[in-house]
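Structure first, then comments.
All protein chains but one are shown in place.
The block that comes next holds chain A.
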Amino acid sequence: MEIKVIKDILQRNEFSADNIRKLAKENKWFLINVMGSPGAGKTSFIKAMINTFKDRFNLAVIEGDVASTIDAEEISKLGVEVLQINTGGACHLVADSINEALLSLNLKKATVVFIENIGNLICPSSFDLGENMRVVVSSVAEGDDKPYKYPIMFESSDVVVLSKIDVVEIIGFDMEKYIKGLKAIKGDNLKLFGVSFKTLEGLTELESYFSELFNSYFNRK
(Lines give C-alpha, C1' and ligand atoms only; values in the text may rest on other atoms or scores of the structure.)
Protein backbone atom coordinates (compact mmCIF):
# COMPACT_ATOMS: atom_id res chain seq x y z
CA MET A 1 0.00 0.00 0.00
CA GLU A 2 1.28 3.45 -0.84
CA ILE A 3 0.42 6.57 1.13
CA LYS A 4 0.85 9.88 -0.73
CA VAL A 5 2.18 12.54 1.60
CA ILE A 6 3.68 15.62 -0.08
CA LYS A 7 4.31 17.74 2.97
CA ASP A 8 6.77 20.47 3.51
CA ILE A 9 9.48 18.96 5.64
CA LEU A 10 10.35 22.31 7.14
CA GLN A 11 6.83 22.91 8.48
CA ARG A 12 7.85 22.87 12.14
CA ASN A 13 10.33 25.65 11.56
CA GLU A 14 7.62 27.62 9.76
CA PHE A 15 5.39 27.34 12.80
CA SER A 16 8.03 28.94 15.06
CA ALA A 17 8.84 31.56 12.43
CA ASP A 18 5.16 32.58 12.31
CA ASN A 19 5.21 32.93 16.06
CA ILE A 20 8.25 35.23 15.83
CA ARG A 21 6.49 37.37 13.20
CA LYS A 22 3.58 37.75 15.58
CA LEU A 23 5.86 38.70 18.50
CA ALA A 24 7.80 41.16 16.34
CA LYS A 25 4.64 42.82 15.09
CA GLU A 26 3.16 43.19 18.58
CA ASN A 27 6.37 44.67 19.99
CA LYS A 28 7.41 46.55 16.88
CA TRP A 29 10.74 44.77 16.63
CA PHE A 30 12.57 44.89 13.31
CA LEU A 31 14.53 41.67 12.82
CA ILE A 32 17.42 41.53 10.35
CA ASN A 33 18.84 38.12 9.49
CA VAL A 34 22.49 38.66 8.49
CA MET A 35 23.93 35.85 6.40
CA GLY A 36 27.14 35.19 4.45
CA SER A 37 30.33 33.13 4.31
CA PRO A 38 32.78 32.99 7.23
CA GLY A 39 34.94 36.09 7.00
CA ALA A 40 32.69 37.93 4.55
CA GLY A 41 32.12 40.79 7.01
CA LYS A 42 28.86 39.96 8.81
CA THR A 43 30.17 41.13 12.18
CA SER A 44 31.76 44.23 10.62
CA PHE A 45 28.41 45.08 9.04
CA ILE A 46 26.61 44.72 12.38
CA LYS A 47 29.27 46.76 14.20
CA ALA A 48 29.04 49.54 11.61
CA MET A 49 25.26 49.58 11.97
CA ILE A 50 25.52 49.73 15.77
CA ASN A 51 27.95 52.66 15.65
CA THR A 52 25.66 54.56 13.30
CA PHE A 53 22.32 53.87 14.93
CA LYS A 54 22.83 53.20 18.65
CA ASP A 55 22.05 56.79 19.62
CA ARG A 56 18.85 56.91 17.56
CA PHE A 57 17.25 53.47 17.97
CA ASN A 58 17.06 50.61 20.47
CA LEU A 59 19.38 47.90 19.18
CA ALA A 60 20.12 44.31 20.14
CA VAL A 61 22.11 41.48 18.61
CA ILE A 62 21.61 37.72 18.54
CA GLU A 63 24.96 36.14 17.74
CA GLY A 64 24.89 32.71 16.19
CA ASP A 65 28.11 30.80 16.28
CA VAL A 66 29.04 27.14 16.16
CA ALA A 67 31.02 27.26 19.41
CA SER A 68 32.88 30.50 20.19
CA THR A 69 31.81 33.77 21.81
CA ILE A 70 34.44 35.90 20.02
CA ASP A 71 31.96 38.03 18.07
CA ALA A 72 29.51 38.42 20.96
CA GLU A 73 32.26 39.75 23.23
CA GLU A 74 33.37 42.23 20.61
CA ILE A 75 29.84 43.50 20.00
CA SER A 76 28.95 43.84 23.68
CA LYS A 77 31.85 46.32 24.01
CA LEU A 78 29.79 48.66 21.82
CA GLY A 79 27.15 48.94 24.52
CA VAL A 80 24.21 47.02 23.05
CA GLU A 81 22.52 43.95 24.42
CA VAL A 82 23.90 40.74 22.92
CA LEU A 83 22.80 37.15 23.25
CA GLN A 84 24.97 34.28 22.12
CA ILE A 85 23.50 31.14 20.58
CA ASN A 86 25.97 28.31 20.13
CA THR A 87 24.59 25.78 17.71
CA GLY A 88 27.09 23.12 18.77
CA GLY A 89 27.89 22.10 15.22
CA ALA A 90 24.75 22.98 13.29
CA CYS A 91 25.38 25.12 10.23
CA HIS A 92 22.42 27.51 10.58
CA LEU A 93 20.05 29.06 13.10
CA VAL A 94 16.49 27.78 13.46
CA ALA A 95 13.36 29.72 14.40
CA ASP A 96 12.92 27.82 17.68
CA SER A 97 16.17 29.17 19.10
CA ILE A 98 15.49 32.72 17.86
CA ASN A 99 12.10 32.60 19.55
CA GLU A 100 13.76 31.68 22.85
CA ALA A 101 16.52 34.26 22.38
CA LEU A 102 14.03 37.07 21.77
CA LEU A 103 12.20 36.28 24.97
CA SER A 104 15.34 36.06 27.09
CA LEU A 105 16.73 39.34 25.73
CA ASN A 106 13.96 41.27 27.45
CA LEU A 107 13.71 43.73 24.57
CA LYS A 108 12.10 47.16 24.66
CA LYS A 109 9.35 48.05 22.22
CA ALA A 110 10.61 49.33 18.86
CA THR A 111 13.99 47.62 18.74
CA VAL A 112 16.12 46.68 15.77
CA VAL A 113 17.48 43.17 16.30
CA PHE A 114 20.41 41.98 14.21
CA ILE A 115 20.68 38.20 13.97
CA GLU A 116 24.13 37.05 12.90
CA ASN A 117 23.63 33.68 11.26
CA ILE A 118 26.22 30.90 10.96
CA GLY A 119 28.76 31.51 8.20
CA ASN A 120 27.93 29.65 5.02
CA LEU A 121 26.03 30.30 1.81
CA ILE A 122 23.74 27.28 1.79
CA CYS A 123 22.00 26.19 4.99
CA PRO A 124 20.85 29.52 6.49
CA SER A 125 18.87 30.39 3.36
CA SER A 126 16.52 27.43 3.87
CA PHE A 127 15.42 28.43 7.36
CA ASP A 128 12.86 31.14 7.92
CA LEU A 129 13.58 32.95 11.20
CA GLY A 130 10.47 35.12 11.03
CA GLU A 131 12.71 38.05 10.15
CA ASN A 132 11.58 41.34 8.57
CA MET A 133 14.58 41.44 6.29
CA ARG A 134 17.47 39.33 5.06
CA VAL A 135 20.89 40.75 4.31
CA VAL A 136 23.62 38.73 2.65
CA VAL A 137 27.16 40.00 3.13
CA SER A 138 29.29 38.80 0.24
CA SER A 139 32.94 39.82 -0.03
CA VAL A 140 35.06 40.62 -3.05
CA ALA A 141 37.65 38.17 -1.66
CA GLU A 142 35.27 35.24 -2.18
CA GLY A 143 35.17 35.85 -5.93
CA ASP A 144 32.69 37.10 -8.51
CA ASP A 145 31.01 33.72 -9.15
CA LYS A 146 29.09 33.46 -5.87
CA PRO A 147 25.64 34.41 -7.24
CA TYR A 148 25.98 31.67 -9.87
CA LYS A 149 27.11 29.05 -7.36
CA TYR A 150 24.73 29.86 -4.49
CA PRO A 151 21.72 31.44 -6.21
CA ILE A 152 19.21 30.63 -3.48
CA MET A 153 21.14 32.57 -0.82
CA PHE A 154 21.09 35.71 -2.98
CA GLU A 155 17.53 35.20 -4.09
CA SER A 156 16.29 34.82 -0.54
CA SER A 157 17.99 38.06 0.57
CA ASP A 158 16.49 41.53 0.34
CA VAL A 159 19.80 43.37 0.40
CA VAL A 160 23.24 42.36 -0.86
CA VAL A 161 26.21 44.03 0.83
CA LEU A 162 29.35 43.50 -1.23
CA SER A 163 32.19 44.08 1.23
CA LYS A 164 35.96 44.60 0.84
CA ILE A 165 35.55 46.68 -2.32
CA ASP A 166 38.93 48.25 -1.54
CA VAL A 167 40.57 45.10 -2.94
CA VAL A 168 38.60 44.74 -6.20
CA GLU A 169 41.71 45.46 -8.30
CA ILE A 170 44.05 43.26 -6.25
CA ILE A 171 41.70 40.27 -6.41
CA GLY A 172 40.78 40.85 -10.07
CA PHE A 173 37.08 40.78 -9.14
CA ASP A 174 34.85 41.06 -12.23
CA MET A 175 32.11 43.45 -11.05
CA GLU A 176 30.15 43.20 -14.30
CA LYS A 177 29.96 39.41 -14.05
CA TYR A 178 28.91 39.60 -10.39
CA ILE A 179 26.13 42.12 -11.04
CA LYS A 180 24.93 40.21 -14.11
CA GLY A 181 24.52 37.08 -11.98
CA LEU A 182 22.66 39.01 -9.30
CA LYS A 183 20.33 40.58 -11.85
CA ALA A 184 19.51 37.16 -13.29
CA ILE A 185 18.42 36.14 -9.80
CA LYS A 186 16.87 39.33 -8.44
CA GLY A 187 15.74 41.17 -11.57
CA ASP A 188 14.71 44.74 -10.78
CA ASN A 189 14.51 43.97 -7.07
CA LEU A 190 18.27 44.07 -6.65
CA LYS A 191 19.50 46.26 -3.82
CA LEU A 192 23.28 46.12 -3.88
CA PHE A 193 25.64 48.17 -1.74
CA GLY A 194 29.39 48.03 -2.35
CA VAL A 195 31.30 48.92 0.83
CA SER A 196 34.63 48.64 2.57
CA PHE A 197 34.37 48.49 6.35
CA LYS A 198 38.11 49.22 6.40
CA THR A 199 38.27 52.38 4.26
CA LEU A 200 34.58 53.24 4.97
CA GLU A 201 33.96 53.66 1.23
CA GLY A 202 30.28 53.24 0.33
CA LEU A 203 29.16 53.31 3.95
CA THR A 204 27.15 56.54 3.64
CA GLU A 205 24.79 55.01 1.04
CA LEU A 206 24.32 51.90 3.15
CA GLU A 207 23.60 53.92 6.27
CA SER A 208 21.10 56.22 4.60
CA TYR A 209 19.23 53.24 3.17
CA PHE A 210 18.84 51.68 6.62
CA SER A 211 18.15 55.05 8.21
CA GLU A 212 15.13 55.58 5.95
CA LEU A 213 14.01 52.01 6.48
CA PHE A 214 14.08 52.23 10.29
CA ASN A 215 12.48 55.68 10.27
CA SER A 216 9.55 54.50 8.22
CA TYR A 217 9.14 51.26 10.21
CA PHE A 218 9.11 53.13 13.51
CA ASN A 219 7.14 56.04 11.94
CA ARG A 220 9.76 58.64 12.69
CA LYS A 221 10.65 61.62 10.60
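The definition used in the following text is that a contact is a pair of C-beta atoms (placed from the backbone, for glycine too) under 8 Å apart; a residue touches a chain by one contact, two chains touch by 3 or more; residues count from 1.
Please note the rule applied: contacts and distances are computed from a predicted model.
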item	value
Protein that the absent chain corresponds to, by UniProt name, given "Sulfurtransferase complex subunit TusD", "ABC transporter permease", "CoA-transferase" or "Hydrogenase maturation factor HypA"	"Hydrogenase maturation factor HypA"
Of A:Val94, A:Val159 or A:Val195, the one touching the omitted chain in the full complex	A:Val94
Touch criterion as defined above, residue of A:Glu74, A:Glu100, A:Glu155 or A:Glu207 at the omitted chain	A:Glu155
Touch with the omitted chain, as defined above, among A:Ala141, A:Val168, A:Ala184 or A:Leu203	A:Ala184
Chain A residues touching the omitted chain (full complex)	1-13, 89-92, 94, 122-123, 125-127, 145, 148, 151-152, 155, 180-181, 183-185, 187
